[in-house]
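So, subunit A:
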Amino acid sequence: MTPLHYYLIFAALLFSVGLAGALMRRNAILVLIGIELMLNAANLNFIAFWRYSPTANELVGLMFVLFSIGIAAAEAAVGLAIIISIYRHHRSTQLQHVDRLKG
Partner candidate 1 sequence: MLGTGLIQGLMETAKNFVGSYHDEARLVTVQYPEEKIPAKENSRNFPFLVYDGEDPQAGLRCVACQICEKECPPKCIYIVKSKDKKPDYTGKAQLYPATFDIDVSVCMSCQICVEVCPFDAIKMDQVFELSTSDRFATLLLKKTTLAKPNAYFHQIHPTDAAEIDGRLAEEKRKAEEKAKAAAAAKAAAAAAATTGTDPKAPPVGGAAKSPTN
Partner candidate 2 sequence: MRMLSDIPIAFLMIAAVTLVSAVCAMSLRNLVHCGLCLVLTFVGLAATYLHLSAEFVGFAQVLVYVGAVAILIVFTILLTRNAEVTLSPVSQSSLVGLGIAIAVCGSLVLPLVTSPSLRRLPAQSLAPDAQVQRIGEKLMAQYVIPLEALALVLTAAMIGAVVIAMRDDPERNDPSPSPQNQKDTGSVSNSPAGTALNSSSSTSSSQRP
């Protein structure tokens, strides 16, 4: 059985890739993709801890991940809708262009 910290390191790496993407890239959609990656990394942690927890039959971690996936889908939908309306208003999704306009 793979020991628990393999999954935790994997989740940490995934989280930092998402964070790096969100911080480094200019495009709003890529920032949102970065956020999705961070969310998924967190989900992975939950499932890893659920799998190795003595009270796994309580399904607590699993439930948390189900709700987190639901919320993430809602968040992605609203985030992308905002990006589209920003684009329609400012004609570009580059984040530095957005904050310069007073709109």
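On how the list was made: all candidates are chains of the complex that A comes from, given by their letters.
The rule is simple: a residue touches a chain if its C-beta (ideal position, glycine included) is under 8 Å from a C-beta of that chain, and two chains touch if they have at least 3 such contacts; residues count from 1.
None of these values were measured; they are calculated from a predicted model.
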Chain touching subunit A (counting every copy) in this complex, out of 1 or 2: 2
Contact footprint of candidate 2 on subunit A as seen in their complex: 1-10, 12-27, 29-30, 32-34, 36-37, 40, 43-44, 47-48, 50-54, 56-57, 59, 62-63, 65-67, 69-78, 80-85, 87-89, 91-94, 97
